[in-house]
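A protein chain is absent from this complex, but the other protein chains hold their places.
After this line comes subunit A, so read on.
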């Protein structure tokens, strides 16, 4: 302990710090923001997704993930795997081509960019001459065919990207052998599609936008056939045997063409408009898959009747008499079919349809009757309803884990039992060290339970609080109802549903006790639900109580939203967490803090008006305390609802800003080049500086006063068994911290277990501490006689923690946004402090106690504070001496919602949102590191293709690029619901905007 006291650099401590702390951004969970391209390698069984910010992500078997980032940060337009290789080519919207490869390095595969290339035309030619529109990696793996806007098809050698000019296929050459009455030079503008003949690698099919399709012989450099459609061409697809191909068109039709050697100009076999006869939207991509029974699967995107269903994002599957149009809630980016990749197989036999929509990945099992969806093990749409809060629970007991999984499996019965079809690569990461749960609260009143133990964030169970309330929406409104004779046969698929029926249902705070299975959930309209895990369905009445937090304050009128109406009588709940108590705060302001003590059976909740304590055993309100300053009109009237419309417009304007900047700045930093990051930062700073000079912003310098608005806002609640009144007797206590720097402590008398139902719980205010600097209190913690934070409720009872030291004197740690202060107990005198803001100009946003274990020895671990500041830095501060240990930049300071969304785990990891749909996982600990580690091998080649690389095995991967790829990730932060509700600074901004508008 003495080493903590010594100032300056203690070499022993410095060494220990290296063994304890290490910052890594390890993996991105969730669904990529703004996906823009999809690719699939049937050979590697890997899927690649490109985004508008230039990222590419590869996914295989669960746990197999790679990430790469184009330095240009430009939208990825196309992704093509090189056949039978661990390589892929990407095309960006700046017309650059990039060759990536998966190579083994240090025992794991990594994804690396090998080459980049931009096609250059002859001097003076227009940019369209070389604007790449179609890419065909040839099966020889030696060349790429690049179709362009000008109609030229360039041939480049791989991997050098050398242009083989003598092999360029010019429109002139194509037109030579085509009768002029059908075509002219303009027919050969813009290459829409290039497809290699499935059996004969010397023939490729060239589709020009104006519906001219040419079968080209590469050996003899001449057109063998030409096919003339009547409608603008969208795409082409070869049938497996190469005797026919399909073209799909802008008018919603598709055409089947025979390829025979006798006549050079063919007539179509079949021309269909599947959703005709009225005008239809384009079919942008089509598959024709053969099966043993002779009935093909025809799968195409779009083609819906323009007038009535033109706004649908659909993919239709036709198999004999079965036809379904899968209807997605967001735009379809691209799709592919997983089918038999064995070249010797006679039929395609498709097994799954994989669809990348803008907001989610949907996989349909084509083998099972009814074509059910497959539950994806990764790429979960975290934002299927906007995330409003998150809560992490480490080290879940196996029993609870199994019960949650079993509750979740009952919800997932409509999913296919098919094993995950994209299963390339091998996960070689060690098993996750413990079972961790990440709980996310959503705008629609649901709580989702995610398995956050490993690399794949996987949905275990979804809990809805909606059933407790009467809402306008009918809960039985099933999206999947399909009328018998409906046409087109639309079927909703996917989970992304951004429209909340009632914003009041939004979840704001979650607290789960992992030992007892009690869960407390609080929401936007002041509702607090206490739930218990039940393995069976049950029907029961939810006890309902109201907590009037204004008490004697009279003459005020709440102008915010109304409280939620409750359902009378028994409600049927499915197996899982079932609510048994509902407390509604009055006024129904958003719940800003929540604490649950499962041993004492008490739940505490706070809003901008005050806080209350509820005994959920006796179902009785113990007390309420109003914290509101009488002059605080803004809080009284419900500012949160008044700013609702403003919030929306703010959100929209931020979105606009983001859109305009994201393409140039997002994910700046590349895959691991620190100096470039710095350069970029410097440039960015310069830009900012220039902007500032144009429009100087003023900041008012004024001390906080008791009359400031929102001082009564309860920021934190904490239960502790400690010495509140005198040093001889400890007792249960409840602590509350407000936005105005006040800490209230209540002494609780909880009857012993045998009389728990007979005697009431009593509470009495014992202390009130007013911090002179009046900064919001964001954390309260009691340290025991050994300066260890008090254990969680029931932790000792389950033998998972040493019982706290009740001999030595306890200490109280109060964390405000500006300072850390340690006070003695029971007599409050100040002992230590760390004035963070005065020294560094940053403010505390999140704080948690985390346990750090040494990577060198198993027997050493210590508790420290993990702190996230408003600048996006993470600092580790020692306990109990409040010495700064280490600081890491983590989130961009402009990323308000990223900072607001951050949660720390108990063992030095954390999560924050890098987009509405993605969590970045980071680790501060040397010991607890969850990161992807996987190997992709080239499968044994069955064909006579020769292997290029010497080793015979080529591997690939993603480096868990430590810390740099996200740094510059997002420019202006998006203001999301939770950011607004939880971030006091944002509230202030809104408030000042409101005042300014008056």
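Everything that follows uses one rule, which is that a residue touches a chain if its C-beta (ideal position, glycine included) is under 8 Å from a C-beta of that chain, and two chains touch if they have at least 3 such contacts; residues count from 1.
As a convention for this text, contacts and distances are computed from a predicted model.
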Per UniProt record, name of the chain withheld from view ["PAR6B protein", "Kv channel-interacting protein 4", "6-phosphofructo-2-kinase/fructose-2,6-biphosphatase 4" or "Small ribosomal subunit protein mS29"]: "PAR6B protein"
Listed residues A:311, A:431 or A:702, member touching the removed chain: A:702
Among A:197, A:210 or A:843, residue touching the chain not depicted: A:843
Residue touching the undisplayed chain, where the options are A:230, A:417, A:770 or A:803: A:770
Option from A:28, A:795, A:818 or A:937 whose C-beta touches the chain left out: A:818
Contact set of subunit A toward the excluded chain (per top definition): 689, 692-693, 696-704, 725, 765-773, 775, 818-819, 821, 823-824, 828-831, 833, 835, 837-843, 870-871, 893
